[in-house]
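As structure tokens, the structure follows; a few thoughts come after it.
Excluded from the complex is one protein chain; the other protein chains are retained at their positions.
For chain A:
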Amino acid sequence: MKKMLASVVSRVLGATQKPPLRVLLTSCNYSKDATIDIKSCDLYRLEGGPASSTLLTRDDGLKYYRAMQIVRRMELKADQLYKQKFIRGFCHLCDGQEACCVGIEAAIKPTDNVITSYRAHGICYTRGLSVKSILAELTGRRGGCAKGKGGSMHMYAKHFFGGNGIVGAQGQIAEAYNMAALWKLPCVFICENNRYAMGTAVERAAASTDYYKRGNFIPGLKVNGMDVLCVREATRFAADHCRAGKGPIVMELQTYRYHGHSMSDPGVSYRTREEIQTMRSKSDPIMLLQEKMISHKLSSVEELKEIDVEVRKEIEEAAQFATTDPEPSLDELGHHLYHSNPPFDVRGANQWIKYKSIS
């Protein structure tokens, strides 16, 4: 009834009347927080696991919604820019996996150190890089977070060690597991299991697809990676585990990527369009959060739509910047080879071409 009244009033009084009316509605219609049940995790070598219900405040809900929508829109914009050839080389998009980066960040401290592989644009944002600096890095401009020198796979931030192009090494993971467990290192090993190792389904690539158990002597959690609240609770649990001095822990986030492995992979030769469509309609992380927030009266369709509009605007502005900012100057070519080094000359394509190298 109140909603109907509001829409009638706003239509009659015009758009300018909206703000005061909305404030009124906010204080009347929205809850401050809600306790929400979440799917419990499969446990490995653990007595207890993350909580099966969590308190979501309205503020947090809006924050997560906004962040996921930003990552989603940013990745779709990157897709567009790639097709328009503003972005070159490799571009690995994470749309579909937004709940992972946003959920993880919600449960860790900004001073915790994070490292990941090349599908990193979402984590770059949640770790504090602006959309502008991410898109401008993708387009190779001086306003990029790595001044145009790194590109998609080599973005870094404080307490974020990238963004790395060379991955896979199961042997190296085994070594890391061993040392982390041996020395009780406070390390959360997270596997964003999106079911495909490039173009190969995990069943064809892994002797055991229970990745949360692959730490062997390290406890593990299997988490619904499409639900940002599940990811948050699991990460909280994992972080507490480490901070309590209990050693490393493995977290497998079951998630899905809508795009192919990279922009050179259409992503439909090894999976069906039906599968992708089903994930989109039943498990989309942004949709799932939206449904929870609305059903628990933490927000409304209109309010979330407004956030969508703001997000779109922010992404458009960032893309504008990313396509108009100039490329780095040629003088930059030799810089940043060494830290704390006196300046020296770097050889170019022949012995007469020199670039200055400043730390």
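The working rule: a residue touches a chain if its C-beta (ideal position, glycine included) is under 8 Å from a C-beta of that chain, and two chains touch if they have at least 3 such contacts; residues count from 1.
Here is the rule we use: contacts and distances are computed from a predicted model.
K.L.:
Which listed name, "AP complex subunit sigma", "Pyruvate dehydrogenase E1 component subunit beta", "Vacuolar protein sorting-associated protein 29" or "Aspartate aminotransferase", is the one UniProt assigns to the chain that has been left out?
P.N.:
"Pyruvate dehydrogenase E1 component subunit beta"
K.L.:
Touching the absent chain in the whole complex: find that residue among A:Gly103, A:Gly122, A:Gly148 or A:Pro248.
P.N.:
The one listed residue touching the chain not shown is A:Gly148.
K.L.:
Taking the full complex into account, find the residue in A:Lys39, A:Lys63 or A:Arg88 that is in contact with the omitted chain.
P.N.:
With A:Lys39, A:Lys63 or A:Arg88 as choices, the missing chain is touched by A:Arg88.
K.L.:
Which parts of chain A face the unshown chain closely enough to count as touching?
P.N.:
Looking at chain A, the ones touching the missing chain are residues 88-90, 137, 140-141, 144, 146, 148-154, 164-171, 197-200, 204-206, 269-270, 327-328, 330, 332-334, 337, 346-353, 355.
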